[in-house]
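Here the complex is missing one protein chain, while the rest keep their positions.
Up next, subunit A:
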Amino acid sequence: MNKKTKYLIKENKTREKEINKENEDILTNIILYLRGSDLSRYNQEMVRADLIDMIIEGQKRGDDIQKVIGENYKEICDEIINSFPQKTYSEKIFQLISEIVLIMWVIGIISVVSDFIIISLITREPYEFNLTVGKIISGILTILFAEVYIHFLCKQAFAPKKISKSILEFLFIWIMVFIISFLPFIFKNVILTIPLYIAAIIVFILFAIERIMDKFLS
């Protein structure tokens, strides 16, 4: 993420505090919907800044967000998204790869740190990282689940909130977390063994790649 985007995010967070709870809830949904769009992070924050200005000024006049933004939030969001240049196919692929690398380094840190703790406190074996079939399946499932669930959340930003739907969502998330967490304990066949510090270096390289890709995307 470049400096301009980081500055905008910080400024938006500060200024959002002036928005009242009711308006803020709707603004959050709008931003969530925009997050799932093709807009670059900088453009998302630029739009967010403009909307915050509009809402705060509306509040001062005594107008709620519905009067300021209009009643059909989704339609207005789509209009906003369409007023920016759309991402090309290669840009979309680039973004997807960046997201996958992000998830990989997060899983990597968790695996390396947990292996380090287990070796240090329990097994007292050499500091090695075992890449098992279970860890690979679990990693692939995490990537798929994260991509699909985030996309679903963004697209459902304006859908009416139902308790039954929330319970189903909650159950689904925990079932997925359970499956992902336990797969490495079921499929223990080792594919590759490397020193733990090499695994840590690989995780750091993945982190650096993701950061560079993110800068390009911004």
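Observations on the structure shown:
Keep this in mind: a residue touches a chain if its C-beta (ideal position, glycine included) is under 8 Å from a C-beta of that chain, and two chains touch if they have at least 3 such contacts; residues count from 1.
Here is the rule we use: contacts and distances are computed from a predicted model.
Name of the non-displayed chain as stated in its UniProt record, restricted to "Alkanesulfonate monooxygenase", "3'-5' exonuclease", "NADH-quinone oxidoreductase subunit N" or "PadR family transcriptional regulator": "PadR family transcriptional regulator". In the complete complex, the hidden chain is touched by one of A:Asp25, A:Glu79 or A:Glu125, namely A:Glu79.
Residue in contact with the omitted chain (choice from A:Ile56, A:Leu141, A:Cys154 or A:Met213): A:Ile56. Although one chain is not displayed, subunit A still touches it through residues 15, 47, 50-54, 56-58, 60, 67-70, 76, 79-80, 82-85.
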